[in-house]
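A single protein chain has been omitted; all remaining protein chains appear in their positions.
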């Protein structure tokens, strides 16, 4: 059994890691670090973990664990790593956005690899430090990678994506207050969302000639989990060829499925799957991409990365029942 | 036109008063007091009021207004009235719980009348100071008053009532955080909710011999508005007589309707109505009572009280379209 | 008092008319026609109307009423008008899509005027027959009319709009089944929604040189009421000029408000208002437009049209309290 520690274990991505790891066949949670709740039972904060064999929250780290997950606010990972040292063998997976861009990927002698397995599987297997992708970034990239691979990103891409309220985290805020959020919809950071950087970086990684902008409107949806994204761009290619490109790109991927049917959000909720629908509408290819923002969009993907780094079965601990309803 | 002021105008009951009063034919909002937002446009906080003719939030009161509504946290009304004086002619309606119990109803020479029109209409018409009932208390009392009137409260009454998230107010809290509240249900203050005091007081007012306890479980529901209450008690009376008792009690009431059909919550949402279903089940009478917690349960009832005090049409400003869906 | 009849009074737009008309100061519901429920009390189907003074559902029409509203399935209005005759003075407002396009607007000697008051107020005042706009069409047109007015529609317009489940009507369907719809999101009729016809027709009416396509993705949202639409197009005009164009276009409109603030859906729910946010993002103007699909998107707008045709106050019966939460 490998030992793992979680930093920021009381938040949403941290607790989702706990939920996933208690059933993982090859790892054991060594410590769950929380500055707020140390000394308390994990189940006193996360009632769904009553009855599970887990240590109490702590404010000590064990520097010898095999893997550490950083589940801190964006920008806090560097600060944390500056204050705490881990052993040379300890692999670090950061769920924040501190190290996702190449310009930010070197820190204190560590080089972080961008942890999107469908793009960087080989590099991830050899990495010690992973920058786990953002949730919107995951849904959007997975639907555009096959276009980039074929040099088909020559026009603007129009993206509209709606996220559940867990995307805004455990911190109380007006836009996550139930009387406001329930039955409501709004957008934020239109055309300027911070995930655009990592998306464009990945697309250019496989198509350095990519042109056209990504015009992205993120919405706050009236549900707790999931990202529902639609994307379209001009593409003068026969539909059969487009579809083949997607099927080929994802044919060996355990967590990405391609369909030509109209899809909805819920089939992927509570799973590590991304489901992509490919359609042709006149001059445009229309893509619909759905993920669970806390699983494939965060903690599930982090475990997928861990599995790759530890040379485990990639799907270990990630064969999850869909919520379905 | 009568002039009114609202203290605590940025909260839920305060803003609901604004929403109702902008369409009231006989009154005009003179000032909207807010310690947090004074100096700002009301529509900057309440976007639904964009385009309405309303003054900015202020931190000054006009002591000469005809009516003042106190929409402060429970326990804060006494404090406020101790610090600010109003003219002798100013009528005061408190939406908090400071003055609802007879023991609390005298304060600084003012005597507050409990403002449930279906119980105290005549007293309200002559009152200058009103303690507006609580939301759960309104739904529960209206369904029990006809039993009390007939001396039929001789056994325990079992009450289960579920409230929307606006009942917990504008303040951010864990149990109003959307990721927690959506799709969830929980109870709180079982058997000890603070509204039991005013409920029992009203029932004893019309049946001093009332016996039996009220066993009340309040729940937090997965919706923003409304109270759905079921109540049952043993009652060995023919159903026709029970139903007559309800129909007679409410036959002239503009906002209370009685039915024998199975009902749901939504028909009363956004209205000042209370809908009561009366059924007989074996030895028990089963009552279902639904209101909008912010309207009949708070601000609408406050305006109904104001109408009575100002000798206006009781329904003025309260002919509201139901949400229905 | 004017007398009105409603055809299809048990559906969502028909019942919403009833809800609005019971409080309208100048009209009285003469009959509510329903092939399914004739002979039954309206309140037995719509519990929110218990206690209101309304006739039972009927399967007879009174051909002498002043106004008839047709609330039938799309395509059914022609059929109905072929089978039933009304007096010469009876004004007809069709809430379906049978007569919205100019090519369809002449039928049996009647000429239907497209009933968007912000576009066609003068024509509506003189009309006897109105084709009431579609819900998506209303939200989209109101946000684009000022651009068309100024000749600023020269590029593609990218529209993403999400509707509540009442938009799909009272008929049971898999995509309106609660276990499917709750917490879910999906799109339908991407780039081919039937409202595109009326939208383009209106825009060309005031800018015959309009170019560029409208690329429209309609979504099914996880709420019951409302349309939340975002729209953007390239526009090389100073923001102050754009904003002025909107403010001027709507300065005398009773139901359309313009803001530069970020908005959400709920402030307009249960009202006849449309709220439009105008922003500039790089080369693009970004518009956000929200309405209640059953009020400004259907029955409220129908009453606004009726008020204009009967020379009543345009806002009569339409000063509605916002749902807000």
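In this document, chain identifiers A, B and C correspond to the written order of the chains, with residue numbering beginning at 1 in each.
Everything that follows uses one rule, which is that a contact is a pair of C-beta atoms (placed from the backbone, for glycine too) under 8 Å apart; a residue touches a chain by one contact, two chains touch by 3 or more.
Given the structure is predicted, the values throughout are model-derived calculations rather than measurements.
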item	value
Listed residues C:43, C:132 or C:165, member touching the removed chain	C:165
Identified contact with the non-displayed chain, of A:90, A:150, A:264 or A:304	A:264
Touching residue (missing chain; options B:221, B:297 or B:317)	B:221
Listed residues C:36, C:59, C:82 or C:173, member touching the removed chain	C:173
Touching residues on subunit B - with respect to the absent chain	158, 160, 162, 179-180, 183-188, 190-192, 215, 217, 219, 221-226, 228, 230, 232, 262-266, 269, 279, 281-282, 284, 286, 288, 325
For subunit C, the residues touching the chain missing from this view	12, 164-166, 170, 172-174, 176-179, 181-183, 223-224
Touch residues of subunit A, complete complex, unshown partner	12, 15-16, 19-20, 23, 44, 46-51, 166, 182-183, 224-225, 257, 259, 261, 263-264, 266-268, 270-271, 273, 275, 294, 319-325
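Methods note: only the chains that are shown with their structure count from here on.
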item	value
Greatest separation from subunit C - chain, by CA centre	A
When subunit A is superposed on subunit C by its C-alpha atoms, the rotation angle in degrees, nearest 5	180
Chain nearest the global centroid, as defined over all protein CA atoms shown	C
Centre-to-centre distance between subunit C and subunit B (centres being mean Cα positions), rounded to whole Å	34
Cα-centroid distance, subunit A relative to subunit C, in whole angstrom	40
Whole-Å gap separating subunit A and subunit B, where each centre is the average of the chain's CA atoms	46
Shared-contact residues (touching 2 or more other chains) in subunit B	12, 166, 182-183, 224
